[in-house]
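Selected chains only, in their assembly positions.
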Amino acid sequence: MKKLINTAESVVEDALNGLAAAHPSLRVRDRVVYRADAPRPGKVALVSGGGSGHEPLHAGFVGHGMLDAACPGDVFTSPVPDQILDATRAVDGGAGVLHVVKNYTGDVLNFEMAAELCAGVEVAKVIVDDDVAVQDSLYTAGRRGTGATVFVEKIAGALAEEGAPLAEVARVAADVDGRSRSFGIALTSCTSPAAGKPTFDLPGDEVELGIGIHGEPGRARVPLVSARELAAIAMEAIHGDLPLRGDLLVMVNGMGSTPLMELYVVFAEVESFVRGKGARVTRSLVGNYVTSLDMQGFSVTVCRLDDDLTRLWDAPVETPGLRWGR
Amino acid sequence: MGGMGELMDRGTGEGMDTAFFLAWFEDAGRLVRLQRDRLTALDAAIGDADHGANLDRGFTEVRQAFAEWPPATPVQALVSAGTTLIRRVGGASGPLYGSAFRQMGKSMDSPVTLAVFAAAFESGVRAVERLGKAAQGDKTMLDALVPASRELTRAVQEEIAAREAFERAARAAEEGSRATIPLRARRGRASYLGERSVGHEDPGAASAAIIMAALAAVAS
């Protein structure tokens, strides 16, 4: 295992120290990352969290127009209720707190436990479950939350910044999740610092289809084909679940070790696929937003926009991972 | 394990005391540390390769919690361990194991006879089922915990000695864990794999078997 770390045990702490040192607009305390100006009286606050190893998610999305606090767990391990509880209490400005929870057993359970303990704070939650690679059925834990988390946090964050009440922020957050779908493809596995070796083995000429963001193997393994064909596989899966129509927000996301050049190659294919279906990419992100340690590969996330959502997407945001308008 | 045997000898008569439960967690922690890499490898195959690290961290924290606030009763030991696992582990297994031990503690009468233990244990297992919305056969820790609980209840009915009962429970857990191999996962992270989860032992079932093995060991 080759990593820029001190020890596997200290990696999350060390990275948080770096985050705090690099971003004066953030405060880090007891494994929670806060906006330095929290709590904002009268504003609905957003709290998210999840395992570490997905940077910039979530801590990199703390700031004006997005999250008020993020709770990073250990690598690929959801945070504990104490973190969520601390965060929720600290950022509540009297208007209540929205928990943005990715749909994993661990995340859901820990956020639930924290919410039960948050007496005195009005808490709502949105469960993000956008990954079409997983069937949502009685026989699974349901769809995973992946790329749409960024969309939910950005758009709900903008709405909260505008002063909307908790119920409205929660409703729009759920709406964004409902309009969003993702699909991921891995060229390599990832290596968790504690495990010290790749989570799975992938021969040099194969890719994993339908991977999540924790190095879980995907649903199927197929030969490595061109970016065009891989993009089509991802887009067909998305289109088959939620037909591509109208104005779309599209993110082509790198899994952590994917060069930006390759992500742009994929984006070109995705955009032309979308046009082929008669829809339009009106907003986009290309880069590393929801990563999986040092995995090579990409995911595509698509959200069907309307005018309101477009306006909220365009609203100013100032976080380490996403910034415009200020 | 001479000391443990003594504890248990006492336990058979007047109930299992606090030291017995401390020893159980101590030994579970020791075994988890030893098997940490195996648990992580199992989780790598159908999950996210953190189960060994999660539980190792959890039991280390439990040991520390016991050192800082030495429990005075079995109930305190179980509730403290459960709370610590919930507060320190994260992931799916933290709240699930944590709630199991907390619930077990809360349902524990005194003195702790085998019958009392078995009933409390079952109540702990029920907590996992409730929280995880899962049942035996879903390829989770429940595939080890449910058969173990059943053995304990049967042992009480058949008036078998605690030591022997724990042995049987450990065996049942171990068999239950191995029985997850051919199953297709329906809960937790492994469920994302669909058919590809078949052929692998569930890491949580394996760790449950380890915890039950520790119980049998401290009683022997």
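As written, the chain order gives the labels A and B, with residue 1 at the start of each chain.
In the analysis below, a residue touches a chain if its C-beta (ideal position, glycine included) is under 8 Å from a C-beta of that chain, and two chains touch if they have at least 3 such contacts.
As the structure is a prediction and not an experimental result, all values here were calculated from the model.
Chemist: Would you mind giving the copy number of each chain kind in the full assembly?
Modeler: A x2, B x2
Here is the rule we use: only the chains that are shown with their structure count from here on.
Chemist: I'd like to verify one number: the distance from the centre of chain A to the centre of chain B, where each centre is the average of its C-alpha atoms, in whole angstrom.
Modeler: 33
Chemist: Can you check the complex and tell me which residues of chain B touch chain A?
Modeler: 40, 44-50, 52-54, 57, 86-96, 131-132, 184, 186-189, 191-194, 196
Chemist: Can you list the chain A residues touching chain B in their complex?
Modeler: Residues 51, 73-82, 104-106, 109-110, 113, 133-135, 138-141, 144, 192, 194-195, 199-200, 212, 214-220 of chain A touch chain B in their complex.
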